[in-house]
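The complex appears here minus one protein chain, its other protein chains still in place.
Letters A and B mark the chains as written, and numbering starts fresh at 1 in each.
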Amino acid sequence: MAGTILKAKNFNAFFGQNQVLKNINLDIMRNDVVAVMGPSGCGKTTFIRCINRMHELTPDATAEGEILVDDKNVYKMNLIVLRRKIGMVFQRPNPFPTMSIYQNAIAGYLLNGIKLTKSKKDEVVETSLKRVALWDEVKDSLHKKGTFLSGGQQQRLCIARAISLNPEILLLDEPTSALDPISTSKIEELIYELKKNYTIIIVTHNMQQAGRISDKTAFFYLGEVLEYNVTKEIFTNPKHEKTQNYITGHFG
Amino acid sequence: MTIEYRNIRNKLFKGIVIILTVICTLPLLLVLYRITKEGISAINWDFFVNLPKPVGEKGGGIANALVGSGLIILMASVFAIPLGISIGIYLSEFKKTKLAYFTLLSVDVLQGIPSIVIGIIIYLWVVKTMGHFSAVSGSIALSMMMLPAIIKSTEETLKLIPDTLKEASLSLGVPYYRTILKVILPAGITGILSGVILSVARVAGETAPLLFTAFGNPFMNTNITKPMSSLPSIIFNYAISPYEDWHKLAWGASFMLIAIILVLNIITKIAQRKWRVQF
Partner (left out) sequence: MTINRSYRKIKLQYIGRKEIRRINFTEASFKKMLLLSAIGLVVVLLAIFVTLLISSLPSIKAIGVGFIYGKTWDPVVDHYGGLPFLIGTLLTALLALIISIPFSLAVGLFLGEYFRSGVISGIFKNIIELLAAIPSVIYGFWGLFVLVPLVRSLETTLGVPPYGVGIFTSSIILAIMIIPYSVSLTAQVISLVPANLKEAAYSLGATRFEVIKNIILPYTRSGIFAGILLGLGRALGETMAVTMLIGNSHIIPTSIFSPGNTMASVIANEFTEATGDIYLSALIEMGLFLFVVTTIINVIGRRVIKRFSIN
């Protein structure tokens, strides 16, 4: 199963005239966890939103170059197929407010109109909630609204919602930035667990977090990838002065 | 100017403001009082099940107007709700387009058109084409009057729904139309519904646009291509008649109408407070 799953080739992205990603070239291996780091505004979010083409939802946002998933250009793929292949978790937990916990966990099926039998539904809900280690906490209140959960629980529910569709790649945009330390460590454990089955790209500002969970780290600076390497290497032996400054906190 | 004078002037002004405000509430109280007093005594079983009777005969009712109002408003809602929600979605989803600007302008203009002018228009468009007055033409006129409230409540509710909800759905590979119909609309349902109910409450008492469309009918009629009676038109016709019996029916009909409008208003109030979707 090894090999490249995602490849960015001479990729550029714009908001109107403003170029926010410059000539990105990046290869991501299957089942790797890749941390995307860099100072605020350097284009991390934009990059991962380009991978599942959420970028183009913004008016005036454009992109050029190629992103290949399984050797297929995402800009030539059907949007629905692409987005089912790539799950996304946002910075702020965003469970569907009109749905129960149960419904949120299988929202991908419900909203896409994929018919499942009752037992299949139960199974998918239980499996995905167990994988995000939420099952024990919510199994008695599955029919309460998802928005009643705590922030950390909501975020895990959102991850469950994303993985219940069995994507191949999981995009996480600062998933723990709005959470307390305990919830954060739960989600980190979860990522470690998920890595067996998924390729994970995670945006984070937290150096320790990147060190703990990622195999590789991409360091973004002003819309460019300055350095992309094995995480340990980046942390112990950064090639670039800017990276060095960033990880040692001597930035700006 | 002494401080004393300034303080007195300050208090006096506040007093005037309060008095004028209290005076403003008098009409409502007086109208409600009179209609309740006269209306309740007019209401009995006959009132609901009988047709209006010729002057002098006892036991007349307004069954035809109740049925007529119900049918006309139901039909108007069927026309206006999907159309209004659709336009509201367009306005909130494509707010920056030129068309959105002109559509919003049209909504404002439509809201300001006197109801009698709507009556003229539907007379020219529908009644003249059909060759005669009809309930359905009345419904079309009322639906035009319902549109602005429905469009605005939809637009304003949807505008407040965070974009992240839409993105969450789209990122699951859910097509745009399903995202709107199954995520965005349900999240805004309370606001949209209260707009719909308020618009129903508003047109339930509209008389002018029905004068030359649904027209009125002294008999029971459920055929929507024929003239049909309604609560407001029966109030108008009987109120300006010289007969005591008919005045009584008009008070009863007014009481019914006000009661319906009050209930609809209260329902929206409760809905807005209790069933709001939490994000």
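Convention: contacts are C-beta pairs under 8 Å (C-beta built on N, C-alpha and C of every residue); 3 or more make two chains touch, one makes a residue touch a chain.
For clarity, every value in this text was computed on a predicted model and none was experimentally measured.
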{"item": "Omitted chain - touching chains that are shown", "value": "A, B"}
{"item": "Selected residue (touches chain absent from view) among B:I40, B:V55, B:V78 or B:L124", "value": "B:L124"}
{"item": "Residue touching the undisplayed chain, where the options are B:A42, B:L142, B:I184 or B:A208", "value": "B:A208"}
{"item": "Residues of chain A (touch criterion as defined above) contacting the omitted chain", "value": "78, 80-81, 84-85, 108, 114, 120, 123-124, 127, 130-131, 165-166, 193"}
{"item": "On chain B, residues whose C-beta touches the chain left out of the figure", "value": "6-7, 9-10, 13-14, 16-18, 20-21, 23-25, 27-28, 30-31, 34-35, 83, 86-87, 89-91, 93-94, 99-100, 102-103, 105-117, 119-121, 123-125, 144, 147, 151, 175-177, 180, 201-202, 204-208, 211-212, 215, 232, 235-236, 239-240, 247, 250, 254, 257-258, 261-262, 265, 269"}
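In this text, only the chains that are shown with their structure count from here on.
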{"item": "Centre-to-centre distance between chain B and chain A (centres being mean Cα positions), rounded to whole Å", "value": "48"}
{"item": "Partner chain A, residues of chain B touching it in the complex", "value": "96, 162, 164-165, 167-175, 178-179, 182-183, 186-187, 189, 277-279"}
{"item": "Chain B-touching residues of chain A, taken from the complex the two chains share", "value": "52, 54, 57, 59, 79-84, 86-88, 90, 92, 94, 96-98, 107-108, 110-113, 145, 147, 158, 161-162, 165"}
